[in-house]
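Right, one structure below, let's go through it.
Only one protein chain is missing from this complex, and each of the others stays in its spot.
Residue numbering begins at 1 within each chain, and the chains themselves are lettered A, B and C in the order written.
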Amino acid sequence: MNRRDEAMAYQPHYFSEVRKAQANAYAPYSNFKVGAYLRTKDGKAYYGGNVENAAYPMAICAERSSLVAAIADGYRPGDFESITVTVDADEPSSPCGACRQVMKELCDDEMPVYMTNHKGDMTELSVGELLPLGFSGKDLN
Amino acid sequence: MNRRDEAMAYQPHYFSEVRKAQANAYAPYSNFKVGAYLRTKDGKAYYGGNVENAAYPMAICAERSSLVAAIADGYRPGDFESITVTVDADEPSSPCGACRQVMKELCDDEMPVYMTNHKGDMTELSVGELLPLGFSGKDLN
Amino acid sequence: MNRRDEAMAYQPHYFSEVRKAQANAYAPYSNFKVGAYLRTKDGKAYYGGNVENAAYPMAICAERSSLVAAIADGYRPGDFESITVTVDADEPSSPCGACRQVMKELCDDEMPVYMTNHKGDMTELSVGELLPLGFSGKDLN
Partner (left out) sequence: MNRRDEAMAYQPHYFSEVRKAQANAYAPYSNFKVGAYLRTKDGKAYYGGNVENAAYPMAICAERSSLVAAIADGYRPGDFESITVTVDADEPSSPCGACRQVMKELCDDEMPVYMTNHKGDMTELSVGELLPLGFSGKDLN
């Protein structure tokens, strides 16, 4: 399921873009800045950074920040091509569970999630792989 | 504290803009679309709509959506002039508690929050009025 | 609106109980432990501590922890008499916006919220005072 090894062989997708997104993160409590770069199928891009809060539960992640910006612009579920995430850490960090759930709602199960770090390492999994048996609107009916 | 009566006397601020923001909300579970229109002190604007999720707790409100988009663009706490919110309801709805907390982190206590509805009614309170004795980074030290 | 001065004159309500609740908080990221002690109108008590997460937005506050435990035990909105909160800080900290919103849903507007710190200082506000013009189920109709 982990395609880390093959992934490492090629240049991370949208690496310079996602590093720019990370620069605008607001993370004064954790000092752990995260950046996200979302591509739509018709070629538009949305940037996101994590936005922390003194009340920790009210923090909003980089991935969700980029996704809600696209929705506000009129994009709908299924319109997204890929998302790239970046952190400064020894290993590329994966999206938190809440971001995976928001991707499940808004993105195709096959959409690739490119996880990178400052060294240019990359791991790739799809939305469906990140949230196996994911809860969705179908479960509510 | 409620300045509803005076507020009603004048035309809601940024009313046509916030109604445009509302149009892009994604609210298939509640069918309650919310729009937010955020102005920066240097005159830029960010639109937000609520983005719901089959897993209800992962919904993100319109107000927070507009704020994180501005942060992703490089704006910082204190850079915001006002936020206008709109709903389709008999009375203008106020921001939820989580949005008030995010405003507390990112906006001046004196920043006005203009709450409107589809009929053009408006209520105005400041961020500090919406979250009295609000929890902030100072409380963590 | 702030009744801090009168409040200081009397012994904090349920102070020893809420300090016990705080002792079980799980706060390895902020090192800011919060305790909550919830009383039902029929005299039962529920303890809560904040439960943090490496993914900061998934933290759950002490106040909400005590409230959901009571709901799981069968208590319903309107069954609650008071909540006491405590922190280790120079000033008693107030509940975050999300906790105020959950109180709005589950507690009477007049229910007192006793905010304390390790020194025994106390500030008291009601749920309605903490979330003026609070968003509620009525706004959805």
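The rule is simple: a contact is a pair of C-beta atoms (placed from the backbone, for glycine too) under 8 Å apart; a residue touches a chain by one contact, two chains touch by 3 or more.
Predicted, not measured: the structure shown is a model, and the values here were computed from it.
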Next item on the list: Considering the whole complex rather than only what is displayed, give the residues of chain B touching the chain that is not shown.
Entry: 29-30, 52, 55-61, 96-98
Notebook entry, point to check: At which residues does chain A meet the chain that is not included here?
Noted result: 1-2, 30, 32, 87, 89, 91, 93-102, 104, 115, 123, 125, 129-135, 139-141
Check: So that we can see where the missing chain sits, which residues of chain C does it touch?
Finding: 21, 24-26, 28-29, 46-49, 51-55, 58, 60, 64-69, 71-74, 76-77, 98, 101-102, 105-106, 135-140
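Quick note on the criterion: only the chains that are shown with their structure count from here on.
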Notebook entry, point to check: What angle, rounded to the nearest 5°, describes the rotation that places the Cα atoms of chain A on chain C?
Noted result: 180
Margin query: Are the interface residues of chain A and chain B largely the same numbers on each copy, more than half shared, or largely different?
Written below: same
Item checked: Inter-centroid spacing, chain B versus chain A (mean Cα positions, whole Å) -> 25
Next item on the list: Express in whole angstrom the distance between the two chain centres, defined as the mean CA positions of chain A and chain C.
Entry: 33
Notebook entry, point to check: Which residues does chain A have that touch at least 2 chains other than itself?
Noted result: 29, 52, 55, 58, 60, 98
